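Comments concern the structure below.
Missing here: one protein chain of the complex. Every other protein chain is in place.
Coming up: subunit A.
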Amino acid sequence: MVWIYSSILQTFFTIIEFNNKEKFLRERGEGFMSQLKYMLLILVLVLLLPRETDAATLQSKIERAAPGETIEISEGIYEENLVITKPITLKGQGEVLIRSCEEQPAIMIKGQRVSLEQIQVEYCGEEEEATAISISGSKHQITNFEIETKRYGIRLDGASEVNIQNGLIIGQRKGNGIDLWESSHNTIQNMKIAKVQDGIYLEQSHKNTLRQNHIQGSRYGMHLMFADDNVLEKNIAQYNMTGTMLMRVKHVQVVGNDFSYNRNNVNAQGLLIYFVENSRIAENSLTGNRVGIYMETSEENVMANNKVMDNFIGVQFTKANNNQLTQNTFVGNVNEAQAIESSNNKIHHNYWDASAKLDLKGKGESIFPFVADPYFLTLTADVPEFQLFFQSPGVLLLQKMLKSPADQVLTDEAPLMETTMEVERTETSASALWMMSVGMMIVSTSLFIVGRKRV
């Protein structure tokens, strides 16, 4: 295509040259007219030819599209970096893959009301801040998409009322899946995110809704910093270093999420709460983590109706005051609760399966308060190696002798007799145990019989 263009140009240049020579010979008016003709021809060429050569690129289609238009992208692989700044819809037909390894994002969205649908992005930019899709502006829709990225998946910077849903993001643990910076009133839902740094990261971004996202194999599932009034609802964050981190946030709702099996790191926990105020953590399931909920330096939060099950430590408070812990169910945790330097927490009406219970008044409450002594935790804080003495008789004796001060002890004055929710106890382990013991009995008796016969 290029050589045709250049050869055509060359002929025109020779014509112009010829024309210039002609100009000296002919009358002024005639020469001007023919010159104008050629100039027009060249103009037409210059304007039309590049368009024809670039007709196949998506960017040219985007540039030609009128606001409100829908561009249907036919199946194929497009090695391009797209910039969309006007309200149009890009819709993939079949398998549409945008591929880029450039420093700039594969797709850059600005302005208002841009829609992306049915598009796959493969991005291998390696710069520290590199991202497959970058979004600013407002009211964009990104739906039914897939991103494979070396760094970030989607970055929102100063974006609002953006809706991101039904997508898949897979990274290489080097950047966040969806990263919000100074972006508020956005909705992120039904996303599947794996192998990224933080699944969804919010900094200085407020009033966003994260709903029904599923994040695994990442550093932190959801990570909020200086991000207030956000809602985290029905998300699943499993097998990460930490399910969710709330740091320096206020008025956050964490409801109905599943933060489980976050235990593969020595610093793992289901939910970490640091410098958090006036937030509500309710109806979440925290199962099989190293620590279910770890809370530090936080005040005026409510934790209610959570299921805290099979964790090494159920809840752990450090310098957490004036919080409310109620109607939670603690089942099968090695260590139900620990608190250091925490006071004035309203802890009542939780179910602790490890504690002794006796209901005298028929109110469903036990007359024995549940008490969690921080002795072991204080002991191991400075010398972690002392963890080897966990549940050793000597330490238990010391704990009884050197009673921690009353205000240091986490106490539930009115523990519940029954769980606050249905807890599906795994029966398999019990039946396996039975099978094993029966098997061993059979083996030992038969050995006994065989041995006797030989003698």
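Following the convention adopted for this analysis, contacts are C-beta pairs under 8 Å (C-beta built on N, C-alpha and C of every residue); 3 or more make two chains touch, one makes a residue touch a chain; residues count from 1.
The criterion applied here is as follows: contacts and distances are computed from a predicted model.
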item	value
Per UniProt record, name of the chain withheld from view ["sulfate adenylyltransferase", "YciI family protein", "Lipoprotein" or "ABC transporter permease subunit"]	"Lipoprotein"
Per the touch definition above, residue among A:272, A:286 or A:303 touching the missing chain	A:272
Contact partner of the left-out chain, one of A:70, A:93, A:166 or A:204	A:204
Full-complex contact with the absent chain, from A:247, A:282 or A:421	A:247
Residue in contact with the excluded chain [from A:189, A:324, A:343 or A:378]	A:343
Of A:71, A:124, A:225 or A:396, the one touching the omitted chain in the full complex	A:225
Those residues of subunit A which, in the complete complex, touch the missing chain	203-204, 219-220, 225-226, 241, 245, 247-248, 265-267, 272, 274-275, 277, 294, 296-297, 299, 319, 321, 341-344
